[in-house]
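Only one structure is covered here, and it is reproduced in the block below.
Note that this complex is displayed minus one protein chain, with the remaining chains in position.
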Amino acid sequence: MQPRQILTALGAVALLAVVPLVFDNPYTLSIIILTIFYAYLALSWNIIGGIAGQLSLGHAAYFGIGAYTSTTLFLSFGLSPWIGMLAGAALSALMAVVIGLPCFRLRGAYFALATLAATVILKVIVENSHELLGGPRGLEVRLMHDAPLYFQHTRKEFYYAIVVVMLAVALYANFAILRSRFGYYLTAIRNDQDAALALGVDSRRCKLTAAVLSAVLTSIGGTFYAQYVLFISPEKVFGANLSVQIAVVCIIGGRGTLWGPVLGAALLLPAEEVARAVTGGAPGAAMMLYGLLLMVVMRFEPNGLIAILKRVANRRTAARARVGVA
Amino acid sequence: MSLLEYKQIAKHFGGVRAIEDVSFSVEVGEIVGLIGPNGAGKTTLFSMASGFLKPTRGEIRFRDRRIDGSAPPAVCRMGLARTFQIVRPFGEMSVLDNVMVGAFLHHPDRAAARRAALVVLERVGMADRHDQSARTLTLAGRKRLEVAKALATQPKLLLLDEVMAGLTPVETAGMMDLIRSVRSDGVTVLLVEHNIQATMQLSDRIVVIHHGRKICDATPAEVAADPEVIAAYLGEDED
Partner (left out) sequence: MTSTIVQALLNGIASGAVYGLIALGLSLQFGVMKIINFAHGSFMMIAMYLALWGCQHLGLHPLAVIPLVAAALYVTGFATQRWLIEPIYRKEATREPMGVLIFTTGLWIFLDNLFLAIAGPDYQTPPGEWTNEVWMAGDLFFAYPQIAGFVVACLVTLLLVMFLRGTRIGRMIRATGQDREAASVLGIDSSAVYQTSFAIGLAVLGVAGALLLALVPVDPFIGDLYGIRAFVIVVLGGIGSIGGAFWGGILIGVVESMGSQFLPITYSEALIFAIFLGVLYFRPAGLFGLEEA
């Protein structure tokens, strides 16, 4: 890595470390955590939805599997959610393969609907299993106060630190993929699958791998959520709204890019909070906004807001060059 | 042992017999032209060899291995690459990135793939445009890119599907030079073309397909003189 990149990275780390000290208002900190969390989820979605171009409308399935697996194992067997998190990730990986195998042969729309279908089925199953999984009323994570080994703490800074690490991991995963052969292959598949096949790309295996990676990361997010909020319910963790939010944040920010998902989260999450404060929590207002933004973006800048930023930046560089020559 | 062999190949789409009992082979180092009146037959032969379609009957052998029914990526890995009649660039990627996708087959490392891709782009005369977005290329550029992508997979046999369609005479001559240089680099070429003159000039041997059957398999001079070919095709053609 070049010295400039190292300096930028150190600067970012320093900045991130300072944030909780500056914004020690718990409400503000919780918004920051939420924003970083959604950036993480959007980056996870990006691997299959953005880079590979396979529209998943049911990522809540993996989120919910992560949340319910770690929580149930904790409540029933006292197993630390850190370990339960891994179990959830494994189950989510399996689910991704189960959905992907038949769907990746077909048009993208079928995969989108299958992911939707899987989430609804999982939600209904959980809602109907009152003893084991708590039914529609959900599960409460048993309070342990300050127990970092059990993924719990009374101080928000604990969760802040973890979510920042998660973001770094997701960023690195996207970065590494985009630079690698795997990433090139996924981009080729997204652009024209037949042409990719003709160049020796094993499209099925690539898509399945991307789906699994994305599912694992999302599932870990589900466990984090369970331990942060300390309460999960089918509506919250298997809900269609969550699936939509994750996808929309990534798409509006810029699917298939490294910073697009982060930009999307940085803009949309605070905006949603503002909207909620202004409208007094009108139901569906946020969703309506997301739907509208999605349409506007697809109509005018399908590559997302990050593409607009890049264009502005390029124009500035070109202008500066022109001035220099003159 | 022939490089590529079609053995009694037939392909039926429901009631339509697109290909019926076609057999011919391509030897190492040849340029073979596949011509015939308009119809699905010729591209269908390509699609069957490259794994996109399964023959209804018959065998296709590549380097004496049966390849009919294999998946396209596997066929490419064996050394058989194809271009598409309607060019299919990866629109969101640059010219260089497009070719790198092909180069990655034999060069898993990104830097090595990049170098190999640049070499291929030099060969096809597009190195100066490597940064350009593939979507903004002219038709001639896209056709060259299509060839470059396939070449990057280091094939033993290259199937070119109407790479000269829609090109000006100057561009066509350039493409013909490229095909010749590809052959002298050791790649065998099987090409489908509508441009009869170009095919005659380029090919060592020509196979003529008419109504899904092979009606001639000879040198260009012999094909031009064959009464059945003339009757079926050359006489009606306005090229």
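So that you can tell them apart, the chains are marked A and B in the order they are listed, and the count of residues begins at 1 in each.
Throughout what follows, contacts are C-beta pairs under 8 Å (C-beta built on N, C-alpha and C of every residue); 3 or more make two chains touch, one makes a residue touch a chain.
Keep in mind the model is a prediction, meaning the values are calculated, not measured.
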Discussion item. One chain isn't shown here. Among A:L34, A:A271 or A:A285, which residue touches it?
Written reply: A:A285
Discussion item. Tell me which of A:V13, A:L106, A:V229 or A:A313 is the one touching the absent chain.
Written reply: A:L106
Worksheet item: Which of A:A60, A:A89, A:A198 or A:V244 sits in contact with the chain that's absent?
Response: A:V244
Practice prompt. Just name the one of A:N191, A:Q227 or A:T257 that touches the chain not displayed here.
Written response: A:N191
Worksheet entry | Positions on chain B contacted by the hidden chain, ascending | 88, 91-92, 135
Worksheet item: Residues on chain A that touch the omitted chain in the whole complex?
Response: 53, 55, 57, 102-110, 112-114, 116-118, 120-121, 124-125, 127-128, 190-195, 197, 203-204, 240, 244, 247-248, 251, 282-285, 287-288, 290-295, 298-299, 302
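In this section, only the chains that are shown with their structure count from here on.
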Worksheet entry | chain A and chain B, separation of their C-alpha mean positions in angstrom | 43
Response to the item:
chain A residues touching chain B in their complex are 179-181, 184-185, 187-188, 190-192, 194-203, 256
Discussion item. For a test of understanding, state which residues of chain B touch chain A in their complex under the given definition.
Written reply: 50-52, 71-73, 76-77, 81-82, 84, 88-93, 97, 100-102, 104-105, 108, 110, 113, 149-150, 152-153
